[in-house]
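Excluded from the complex is one protein chain; the other protein chains are retained at their positions.
And then chain A:
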Amino acid sequence: MIEIDDLTVQFGGVRGLSALTASLPEPVTGLVGPNGAGKTTLINVLSGFVRPTTGSVRVDGRDLKDVPIYKRAAFGIRRTFQNEQVVENLTAGENVAAVLDNVPTDGQPRRQLIETALEFAGLGTARDVPGHSLNAYQRRMLEIARATVGRPRLVMMDEPGAGLAQHEGEHLRSVIKQIDGYCGAQVLLVDHDVDLISATCTATLVLDFGSAIAYGPTQKVLADPKVRAAYLGVLEETT
């Protein structure tokens, strides 16, 4: 459950987010909007990389300003990046271990947790492959493994589908759908691919110029004329 209250983020003269208020209770929530709408900024506020200028965010009832940035992973806030951040000179298994080092294991054996996370992301056979030998798709999936190991409560994905081949996109889709059931974490999914959003997200929040212009069940929101004008119109123009 994410509660955003009157959140504004100011970068010098630019507004990343503008008085955004929203409550996101659904297990898989989409976050869409045109380029520069503030999607990544919202994820950055939740991960602690960007400090809100005003307003607050709560996750599962906890005000995030009380959670220091390096403790957010342990609290359960995880993410993947728009520009993938796999550590090249660690193996896939070590990449996951590096996160597991800092989050609760609930007394389960580390090795097993790492293997389960890799298997969940479809990397069961790649445990000992160094990061620099993984292909683009495997890196994406490795980020998901890192984000789901050890009791996450919120997994945020920033454009995980960008640049994937068809069958890879389908696998990604099925993995995203399973995250909630697999580890109980809420998923916040940013993507420009409307098909991916409508196939995976029960509810969707639409941002434009840093504010919410629509929120509701995905199909309904995507059919909203206001959304089509702000977002889909832009999308049709650019593609």
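Of note:
Simple rule for what comes next: a residue touches a chain if its C-beta (ideal position, glycine included) is under 8 Å from a C-beta of that chain, and two chains touch if they have at least 3 such contacts; residues count from 1.
Everything that follows uses one rule, which is that contacts and distances are computed from a predicted model.
Between the names "Ferredoxin", "Branched-chain amino acid ABC transporter permease", "Sulfite reductase subunit A" or "NADH-quinone oxidoreductase subunit B", the one given in UniProt for the chain missing from this structure view is "Branched-chain amino acid ABC transporter permease". Within the complete assembly, A:Ser47 is the residue of A:Ser47, A:Thr148 or A:Gln186 that touches the hidden chain. Check A:Arg79, A:Arg127 or A:Arg173 against the missing chain and you find that the one touching it is A:Arg79. The hidden chain makes contact, of the residues A:Leu24, A:Leu42 or A:Ala97, with A:Ala97. Residues 47-49, 69-74, 78-79, 81, 85-90, 94, 97-99, 101-103, 130, 132, 146 are the ones on chain A that touch the missing chain.
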